[in-house]
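The full complex has more chains than appear here; those shown keep their coordinates.
Order of writing sets the chain letters: A and B. Residues in each chain are counted from 1.
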Amino acid sequence: MLKAFSIKTSRRVEFINITGHLKKTLAESRTAAGTMTIFVPHTTAGVTINENADPDVVSDMIGHINKSVPFNDNYAHGEGNSAAHIKSTLFGPSLTIIIDQGELLLGTWQGVYFCEFDGPRMREFYVKIVEG
Amino acid sequence: MLKAFSIKTSRRVEFINITGHLKKTLAESRTAAGTMTIFVPHTTAGVTINENADPDVVSDMIGHINKSVPFNDNYAHGEGNSAAHIKSTLFGPSLTIIIDQGELLLGTWQGVYFCEFDGPRMREFYVKIVEG
């Protein structure tokens, strides 16, 4: 089963919790066991898992990555968004989560985040379930 | 096939070689071909692959990540472990390894490490095998 999602980001760098979309997709598929792969088809965005409770964790992550990969740093790429490309590679475009007994095997504090590094704009991500 | 492991970490930041657990799990499953996904259900830990021979490689990795993501850096998150959350995202919570002829297709020098970033404490990781 494959599903595509569109998402609207509203800031230059922003992490959006997509865990609800993933759980709903799994419920619709009625898959008891297997794996779920989330894939981001962009080169200036990514996907990660981190704390779903205190929003300060996300703001600390964004603060760190913006500091360690500066927006301007004598980059050669003419579009001016090399920082977003670098962040995309450091976070990565794909994640694989385990499905067990019809549920995503996430930890209590884990949420899945779409990571915008060059917004705001319309974005997509794919969710693929493989039974097994 | 799915298996859960508990692991006890003994330092604040520590990488523990779990390759033996993965090989034993594969042998028990008698899977000839497919993929193995390792998943860490925590937001202040991760998983990586790196050299299994000289322990200085692990200590150099830990030294680098502790320097590039400082323990204290005016973080907002009240629990005081934002550095561990950031390291968790940079390393990632999941890895997929290929299974071929009943063996993990790892390189000669590759070991799989559970990465503790906010220890010491009890931790878990999951191992899922999909045939194919």
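Convention: contacts are C-beta pairs under 8 Å (C-beta built on N, C-alpha and C of every residue); 3 or more make two chains touch, one makes a residue touch a chain.
These numbers come from a predicted model, not from an experiment.
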With 2 of the identical chains shown in place, the whole complex in this structure file contains a total number of copies equal to 3
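Throughout what follows, only the chains that are shown with their structure count from here on.
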Cα centre of chain A to Cα centre of chain B, whole Å, reads 20
As the complex stands, chain B meets chain A at residues 2, 34, 37, 39, 41-43, 68-69, 73, 75-79, 82, 85-86, 88-90, 92-94, 96, 124, 126, 128, 130-132
In the complex, the residues of chain A that touch chain B are 33-35, 48-51, 54, 56-57, 59-61, 63-65, 68, 90-92, 95-98, 100, 105-110, 130, 132
